[in-house]
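Here the complex is missing one protein chain, while the rest keep their positions.
Our next item is subunit A:
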């Protein structure tokens, strides 16, 4: 029976595949052709470009790229350059403060907006609008607000407190915090929105249970809600961190790296080496180090995110 059935069905099945096969190839062909721009971008621009830069970071390219092997010379020079070390230190300070500040402010604002308040839309619109502005615009705005002859310092002095001093952008010790003020103003709205979406996803019954148990609101947030929102925090963290590594426009607009080299950042070092100093090898080595930083941030996240999903 089975054999007969198989035999009887075989020609029909064969005919079916035969009739379908050319069509399937054609379908795939169309889909493949439609994806050519994407394949080109993924393979040539992203993958190829990255490999190219990493390879050329081991050469002694100067004005023009050339394949003269130089080993780790560029990296030796990079880590021996004070400007680069200052850049890394600045990025670390800015990065830690920015991550903590954005997460805390973003979460608190989201929690406040989630208290079933009136005018939620108006508040959200105000908190989020800086995110629509470019870093150049943000940087220039805050450059003026922090300007000692024009901004806050002048206003407070005008109110009678003559000795008041608040001039972070001209103080090498404080300049990164000046940038931070602007960065937080621009970026917290986004994280607030993501956190708010996360809070809205939490079951209302949790709140009822907490109330029945007599746990206070703040305590409920810290003990129950925040642990539940771990994925949202991780997403926010990745988002903030990958933005921090790119920090460039804001510095250009606000301080141009000054005073002196007090607010230099890696991205600016790369730009300077590649397009200003005609020192391509240094630029490639520095940008490769930026890539390494991103990998250090992303690999644990990818492991948690995708490794965890497989287990689940």
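Throughout what follows, contacts are C-beta pairs under 8 Å (C-beta built on N, C-alpha and C of every residue); 3 or more make two chains touch, one makes a residue touch a chain; residues count from 1.
To be clear about the criterion, contacts and distances are computed from a predicted model.
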{"item": "Missing subunit (named according to UniProt) among the choices \"Carbohydrate ABC transporter permease\", \"Alpha-D-ribose 1-methylphosphonate 5-phosphate C-P lyase\", \"Cytochrome c1\" or \"Caa(3)-type oxidase, subunit IV\"", "value": "\"Carbohydrate ABC transporter permease\""}
{"item": "Listed residues A:70, A:97, A:261 or A:298, member touching the removed chain", "value": "A:298"}
{"item": "Missing-chain contacts mapped onto subunit A", "value": "27-28, 30-32, 34-35, 37-39, 41-50, 52-53, 56, 65, 108-109, 112-113, 115, 117, 123-137, 140-142, 144-145, 150-151, 154-155, 158, 185, 189-190, 193-194, 197, 217, 235-236, 239, 242, 245-246, 248-249, 252-253, 256, 267, 270-271, 274-275, 280, 283-284, 286-288, 290-291, 294, 298, 305"}
